[in-house]
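A single protein chain has been removed from this complex, and every other one stays in its place.
Note that the chains are named A and B in the order they appear, and that numbering of residues resets to 1 at the start of each chain.
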Amino acid sequence: MNQVITHPPGSLELISGDFKGKDILSLDQFSAADLYRVFALAREMKELVLASQPSQLLAGQLVALLFYEPSSRTFGSFAAAVKRLGGQTLDIQNPEVVSSVWKGESFEDTISVFGAYTQAIVLRHPLPGAAQRAAEVANVPVINAGDGNNEHPTQTLLDLFTIYEQFGRLDHLKGLLAGDPLNSRTLHSLIRGLALFEGNTVYLLSPEALRLTRDDLLALRSRGIEIVEIHSEREIPTDCHFWYWTRIQKERLSSLDEYQQLAAASFQVTPALLAERANREMILMDPLPRVGTIDPAVDSDERAVYLRSQIRNGLYTRMALLALILGKA
Amino acid sequence: MNQVITHPPGSLELISGDFKGKDILSLDQFSAADLYRVFALAREMKELVLASQPSQLLAGQLVALLFYEPSSRTFGSFAAAVKRLGGQTLDIQNPEVVSSVWKGESFEDTISVFGAYTQAIVLRHPLPGAAQRAAEVANVPVINAGDGNNEHPTQTLLDLFTIYEQFGRLDHLKGLLAGDPLNSRTLHSLIRGLALFEGNTVYLLSPEALRLTRDDLLALRSRGIEIVEIHSEREIPTDCHFWYWTRIQKERLSSLDEYQQLAAASFQVTPALLAERANREMILMDPLPRVGTIDPAVDSDERAVYLRSQIRNGLYTRMALLALILGKA
Partner (left out) sequence: MNQVITHPPGSLELISGDFKGKDILSLDQFSAADLYRVFALAREMKELVLASQPSQLLAGQLVALLFYEPSSRTFGSFAAAVKRLGGQTLDIQNPEVVSSVWKGESFEDTISVFGAYTQAIVLRHPLPGAAQRAAEVANVPVINAGDGNNEHPTQTLLDLFTIYEQFGRLDHLKGLLAGDPLNSRTLHSLIRGLALFEGNTVYLLSPEALRLTRDDLLALRSRGIEIVEIHSEREIPTDCHFWYWTRIQKERLSSLDEYQQLAAASFQVTPALLAERANREMILMDPLPRVGTIDPAVDSDERAVYLRSQIRNGLYTRMALLALILGKA
């Protein structure tokens, strides 16, 4: 099974500089210029938040947060993004519970209904393709906040913005991506994002059993990014600009046994590893939740951005994206 | 068992042109003039929403949405109505879970508490009469958002408004009401609403087992509306102004078997039926969720308003009603 998403030609509407009213379903809708547009605005949002300035940019805007599976972090980040800009949210958690038990309303009807009440829908759904289906039905923009193992484009926006903020560019960078290259959606998506820029190289560190599939490796390389697979901490180049650690995707495995075996074979960030293989300017990232990825003893290291700027950048990039989609930028 | 609600004289406070501070428990509180007042304001709300104008009409108003059973559509519609007017909501889902397990607070105390925090309470409850009881206890207006099989007055407001918007009047109309005349609360309530106006006729289409009880039929006819029961699609008059389709109320039946039998005998709207028995000006309505009522192939027909204006009219009429009750119209 090929894990890397490849969209059939024409199935995704490119942004091409014009965000207003667009659905945001996949990272593949963005060009390098589109990303820089989001990041420029995210910087303004950051200044606004840091200055504690109340904003009314989204006053009168109502955004549905339609979460078919729980995700308190993503939910909180989108809710905060809307509210920090003076907008309001319509929070619907587990709408299927409502309708499925007795009433059996279709997903499409639910989307139509909430599209009629609001100016945009942020959708989280366990099934791959749910966001695309919602976008076909809704008469307002749909933002994919994660549809199963398919896409979670705003996660990658914040990851790229975090790297961009640190180094002032997104090209000619070296990154270490560790954890679960086989199954991690955010890791795949980050590689695709980096492939939009020139001269990037990523090193994939994982146990043998969690390497990318051959097809995925080739598909990603064909996008123009250099990918090097490594299998020991000793192989980590010391001049990496960032480390990006992902947890083992337990929910994709067939048994707890398998998980425990893989977890035992996996790599973890410790103060010792940082001291040995990381330089002073690099940053250490994790999309969270971190489970068996980073030793909490590392948290106080100023290169550890996962609980600090990486989280806050999720707020800033989502504020920027919402403002652009709603035509208020 | 008589399904049609008949309130003992004096048990309901009539609106009589004065909405401010009133509880909204039943459609029977409205006169024809009261309905027209709501509809005139709903039209203004529609213009406001379509113009994307941020409104501050309910600024500083806090409305409790107290839902003792889930209903994402009704919840979303009320929440959107408050927020589109610049108000805020206090969302409490399943408050009984909180208190019942360990603490055992009474329904009346919970109502008193939320009445003390807010300016109005929108209540959804599985038990008939819950809204009336809440209104007796609360020192703020209570709006009934459905109390079991008793009443759901704002559903009927939006249904009537949808017909009114299409034909510019609510008298001398012919309607087809199909599905479950025996048990459908919204269908009973719509008949009572239409009975407030002169010269209306409704045709009830259902399998034999789902006909109105004799008592209900007589009670409704006594309100001054003509009711004709039909049992075949061939009997549908082609000059109906609207079709209103309701699902079989599965939750009122004793077994899944019974439901499946009735479902098999029930009538469904298809493109073919529309082509054969509907005229060009009619509208096709459904209170949703539609389960076995309308073939999705019909959705693209412009007469199908259930996912479009009927839903949005729920927003406009609730905005209007809230503004009136809170004295901000």
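To be clear about the criterion, contacts are C-beta pairs under 8 Å (C-beta built on N, C-alpha and C of every residue); 3 or more make two chains touch, one makes a residue touch a chain.
These numbers come from a predicted model, not from an experiment.
Peer 1: For the chain not shown, which residue from B:E13, B:E44, B:E69 or B:D91 touches it across the whole complex?
Peer 2: Once the missing chain is taken into account, the touching residue is B:D91.
Peer 1: Among A:K83, A:R133 or A:R221, which residue is in contact with the omitted chain in the full complex?
Peer 2: Of all options in A:K83, A:R133 or A:R221, contact with the hidden chain holds for A:K83.
Peer 1: Just to verify: which one of A:L217, A:I311 or A:A329 makes contact with the chain not shown?
Peer 2: Of all options in A:L217, A:I311 or A:A329, contact with the hidden chain holds for A:I311.
Peer 1: Taking the entire complex into account, which one of B:L12, B:V113 or B:A329 touches the absent chain?
Peer 2: Considering all chains, including the one not shown, the answer is B:V113.
Peer 1: If the missing chain were put back, which residues of chain B would it touch?
Peer 2: So the residues of chain B touching the unseen chain are 59-62, 64, 88, 90-92, 95, 97-99, 102-106, 108-110, 112-114, 116-119.
Peer 1: Mind listing the chain A residues that contact the chain we can't see here?
Peer 2: For chain A, the residues touching the absent chain are 52-55, 70-73, 75-77, 79-80, 83-84, 86, 88, 91, 247, 250-251, 288-291, 296, 307-308, 311-312, 315.
Convention: only the chains that are shown with their structure count from here on.
Peer 1: Between chain A and chain B, tell me the centre distance in angstrom, where each centre is the average of that chain's C-alpha atoms.
Peer 2: Measuring from centre to centre gives 41 Å for this pair.
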